[in-house]
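One chain of protein is taken out of this complex; the other chains stay put.
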Amino acid sequence: MPDRDTLVHIYTTMVRIRAFEEKVEELFLAGKIPGFVHLYIGEEAVASGVCAPLDRSDYIVSTHRGHGHCIAKGASPRRMMAEILGKSTGYCKGKGGSMHIADFSVGMLGANGVVGGGFNIAVGAALSAKMRRSGQVAVCFFGDGASNRGTFHEALNMASVFQLPCVFVCEHNQYASTTPAAYSVSVRDVADRAVGYGIPGVTVDGNDVLAVYEAAREAIDRARRGGGPTLLEAKTYRIKGHFVGDPEKYRDRSEVERWKAKCPILRFEDRLRAEGVLADAEMEAIKAAARREILEAVSFAEESPYPDPDDAFSDLYVSDAQGEGCGR
Amino acid sequence: MPDRDTLVHIYTTMVRIRAFEEKVEELFLAGKIPGFVHLYIGEEAVASGVCAPLDRSDYIVSTHRGHGHCIAKGASPRRMMAEILGKSTGYCKGKGGSMHIADFSVGMLGANGVVGGGFNIAVGAALSAKMRRSGQVAVCFFGDGASNRGTFHEALNMASVFQLPCVFVCEHNQYASTTPAAYSVSVRDVADRAVGYGIPGVTVDGNDVLAVYEAAREAIDRARRGGGPTLLEAKTYRIKGHFVGDPEKYRDRSEVERWKAKCPILRFEDRLRAEGVLADAEMEAIKAAARREILEAVSFAEESPYPDPDDAFSDLYVSDAQGEGCGR
Amino acid sequence: MREITFSQATLEAMAEEMRRDPTVFVLGEDIARQGGIFGQFKGLPNEFGYERVLDTPISETAIVGSAVGAALTGMRPVADMHFADFVTCAMDEIANQAAKIQYMFGGQARLPLVVRAPDGVIKSAAAQHSQSLEAWFVHVPGLKIVIPSTPYDAKGLLKAAIRDDNPVLYFEHKALFAMKGPVPEEEYIVPIGKADVKRPGRDVTCVTYSIMVHRALEGAEDLARDGIEVEVVDLRTLVPMDIDTVLQSVRKTKKVVVAHEACRRGGAGAEIAATIAEEAFDYLDAPVVRVGTLDVPIPFSPPLEARVVPRKKEIVEAVRKIV
Partner (left out) sequence: MREITFSQATLEAMAEEMRRDPTVFVLGEDIARQGGIFGQFKGLPNEFGYERVLDTPISETAIVGSAVGAALTGMRPVADMHFADFVTCAMDEIANQAAKIQYMFGGQARLPLVVRAPDGVIKSAAAQHSQSLEAWFVHVPGLKIVIPSTPYDAKGLLKAAIRDDNPVLYFEHKALFAMKGPVPEEEYIVPIGKADVKRPGRDVTCVTYSIMVHRALEGAEDLARDGIEVEVVDLRTLVPMDIDTVLQSVRKTKKVVVAHEACRRGGAGAEIAATIAEEAFDYLDAPVVRVGTLDVPIPFSPPLEARVVPRKKEIVEAVRKIV
C-alpha cells in the first residue's frame, strides 16, 4: 500500500475529477458548452491510479475522454473549464475545446479527437525521452475501441523494437460509443495483445484504484529503468453516455446500475475507512473542497471573455507574424 | 501425404516459378524490363504449398513479390511475362507491370506496390464470400515486414470479429528490404500475433513444401467450414536481393549460401525421390517442360506490341466513354 | 410534394437500393446499433438484418480496405466514414487502392464502392471534426465525387452512386442532415456529372456546392433587393464536373464567384476558378473571386469559428466586389 499522502492524493484526485465532470454535465445540459463532451464518470480510478506514480515531467497522451487525465496529471480545473467553455483564458485560448485540451506545462500532451491518434505521439515522446536520456516516461491512455486501430499495432511494435519508456493504458470501459467491446474486440483481454509485441501485458480491475496504482507503478518503474514498454489494461465502465446527450439505447439500465454499485470512489472510500486512513468527516471535507474548487473554476471560466474573433489567425505557425498566410 | 497428382502438381508449380523467376532476372539484367522486379526464388514452397489446396474460384491477394503467387494460382506465364515487359498483351495491358500483376479470372486479386496494402482487400473478399455464401476462401500473402503495418492489425481483428473465411500467410523470409526481421519485428514468430485476435497461429518450415501444404490445407478447410481465419507463418528465405540489382550489403554471403543449401525444390526432390513418387528423369522432364514454357512465354511477350500511347486513357472508369475526363 | 429531411432522403436511397440489389450492403462504426450519428442509417437492420448493415470495429482502414475487396468480388459496399475527417485513416485505401485498381489492372476489375463521408462545420466540433476534404480527391484520378446540397439531390445522387460501377466518394454536410425539402414518392435518379442551376440570374454566376448553395441562395435573395441577380450553379458532382453548365452561365453573366466551405487555399474552388479563367477568358469582365474557409484549422470557440467559416455575408461581399 502506498503511504498516506499518496492515498490521500489519489482520493482527492478521484473526487476532483468526479466533481469536475458532474459540473461539466450540468453546464452542457444548460447549453453553456459548445461542441461535444465525453465524461469520465466511473473511470476515475484509472487516471488517478496511473498518474499518481508519475513525475510532473513525465508525459501523458490523452483521448477524447480526457478531463480525468488532465486533472490527474495536475492541470488546473480553472483553465480546463475555461477551455471547455471556449474562453480566451482556457488552455488553448478557446481554439481546442474539450476534445483538444492540453497542458504542456504538466506534460499533458493533449487530448485527441481522432480515436487512436495518440498512440504514436506517446511513442515519440518516449523515444525523445530515451534519446535525451531524461529519465522521463510516457503514458498513453486509450479505449477498448481504440485498441482496434492500426495505430495501436504500429505503436506497440515500435515501442518494443526500440525498448522505449512507454506505458500503454487501455481504459476498457466495455463500449466504444454504441459498440460493445465483446462484439468488436477479438480478444477478451486487450492485454493479451502484448504477446504480439513481446512485452508484458497486465489486466487489472480498473475500479480498484490501488490495483491500478500498483500495476502502473511497476510498469512505470520498469519503463524508467530501461525495461521497455508495458500494455496495462484496466477493466472499468463508463457510467454516463458516450457523450452528454447520448440516448444510450445500446445498453440496459440494469447493467449501468450494476456498475454504479461498483463505483471506484465509494469502493476506495470503504478501503480508506477500513484502513483508518481517512475518516468520514475528512472525506467529506475533501469532497467539499473539490466542489468549491470546481465552482470557483466555473466562475473563472464564466467571467472570462470569449476570444477576440481575430485571434483565429494566431498560433498557426510558431514565431511567425501573426495570421500571416491565413487568407483573411 | 497428398496424392501423387497433387505432389506432382506442387513440384511442377515450384519449378515453373523458379524457371520464370530465373528468366525474369536474366531479362531484367539485360535491360528488357522496365521498373523494379522482386524475385521469389527460394520461397517457392510457400505459394506452391498454400495454393495447392485452393480451388480456382478461391481468392488470393498478393504482394510486390507476386510472380510466385500468380503462377501457383494458375495465371498464365505468357500474359505475366508480357505484363512485366510492358506489353499490350499483358494481364493489365501494360498498365501495371510486375508490382501490379493481377488475374481476376483465376481469383488472383492483384499484387500490391504498397506493403501491407492487401490485408484488408483479402478481408473484404472473404466478407464477400461469406455474404454470398459462396464457400470461397481468401488467402492473403504478406511479408515479415508487412506484419508491422497497422493494416495487419485491423485486418486480423476484423476477420476474427466477423469470423471470415480468410487465411493470412506470412512469408517470413528474414528481411524487409535491408532490415532484418530480428530487428524490426518485435516477436520471433509472427504467428504469435494470432493471440491478439483469438485465432489460431501456426508456424511452419516454409522450405518444406509438404509442411506448408498440410498447414494451409487445415487452415483453408477450417475457413471454408466457417471456422474463421488463421494466421499461418512460413519461415523461409529470400535467396536473391530484395530487387534485382540490390547490392545486398546488409547480409553475409555465407548466410545466403547456408539457405541455398536448404533450397525448397532440392529438398522436395529428395523427398519425391525417396518416396518413389518421381524418378530423376521424370523430374528432369518436368523442369525441361517448365523451361520451354517460360521460353515460349518470353517469345510471346517479346513479340507482342507495346500498347498504343493513347491506351493510357482507357480503363480509368468502367463502362465510360474511353478516356473521358483524363484531360488529354 | 412531401418534404423529408436530407438524412431521411439518404435513408430512402439506401433502403431502395438494398431492396433492389442484394449485393448492396453498408458497413461502418455505430451504424446498426445506433443508426448513424445523424440517423442516416436508422432502422435499416430491421429490414435488411445485421449482416447487411454491419457495425465494425474502429478501423477506418479496414472499413474501406475490406469494402474494396468486397467490391472486387461481386458486392456493392457502402462504407461510412463517421466523419469525413477520418478519411485520413483510409487515405491509402482510397487513393492508392480504390482509385487505381481498375486502371492499374487494365480494366479486369470493377470496383462499385461508395464511401459516405459526413463533412463540414457544425456546432463547434473543432479542428478534427469539421473539415471538408473533397479537394484532395479531385486530385486523385479514378474516383468520382458527389456532394449534394438538397434532400432531392441527396437521394437521387446516392442511388446513382450505388449503381455506379466505379468508386464514388459521397460527401454529405453534417448541417444538412436535418434540412427538409421536397422529395417525390416515386423513384428517381439524379445522374452523376450534371450541375443544377438552383437560381437563375443575369449579373453574376456563383459556382458552388453542398451547404454553400444555401448560403449563396440567401445571399442572392439579399442582393436581388438591390437589383443584383445572381445565378447559383450547384455543381452537385465535382468529378466528373459539368463544366459546360458553368461556362454557359459565365458566358452570360461574365462575372463569377466560386464558393465552398472547405479551406480556400488549394480547395476545389481553385480548380473551378482556374478552369473558368482558362476556358472563358474572353468572356470575363472581372476576376473570378473565391470564397472559402480562411486557412486555419477550424477553431472551437463560437466567435472564432464564426470568424473563419464563410456564410451569406462573405458571398454577398464577394459578389459586391465584382459588380
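Brief remarks follow.
The chains carry the letters A, B and C, assigned in the order they are written, with residues numbered from 1 in each.
Everything that follows uses one rule, which is that a contact is a pair of C-beta atoms (placed from the backbone, for glycine too) under 8 Å apart; a residue touches a chain by one contact, two chains touch by 3 or more.
Predicted, not measured: the structure shown is a model, and the values here were computed from it.
Of the chains on view, those touched by the hidden chain across the whole complex are A, B, C. Looking at A:Gly117, A:Gly145, A:Pro229 or A:Pro264, the residue that reaches the missing chain in the full complex is A:Gly117. Contact with the chain not shown here comes from a single listed residue; of B:Ala102, B:Ala176, B:Val244 or B:Leu278, that residue is B:Ala176. Note on the undisplayed chain: of the listed residues A:Leu27, A:Leu54, A:Cys92 or A:Ile265, the one touching it is A:Cys92. Against the chain not displayed here, subunit A makes contact via residues 59, 61, 90-96, 100, 102-105, 109-110, 112-114, 117, 119-129, 131-132, 136, 138, 150-151, 154-155, 157-158, 161-162, 314-320, 324-326. One chain of the complex is left out; on subunit C, the residues touching it are 85-86, 88-89, 91-92, 95-96, 99-100, 103-104, 126-128, 133, 135-136, 138-142, 239, 262-263, 265-271, 273-275, 277-279, 281, 284, 286-290, 295-297, 299.
Considering the complete assembly, subunit B touches the hidden chain via residues 34-36, 86-88, 92, 94-97, 99-100, 112-117, 145-146, 148-150, 176-179, 183-185, 249-250, 306-313, 316, 325-328.
Going forward, only the chains that are shown with their structure count from here on.
Rounded to whole angstrom units, the spacing between the C-alpha centres of subunit A and subunit C is 36. Averaged C-alpha coordinates give centres for subunit A and subunit B that are 45 Å from one another.
One inter-chain figure worth recording: subunit B and subunit C are separated by 39 Å, centre to centre, where each centre is the mean of the chain's CA atoms.
Of all residues in subunit A, those that touch two or more other chains are 148-150, 183-185.
The set of subunit C residues touching two or more other chains comprises 56-57, 59, 61-62.
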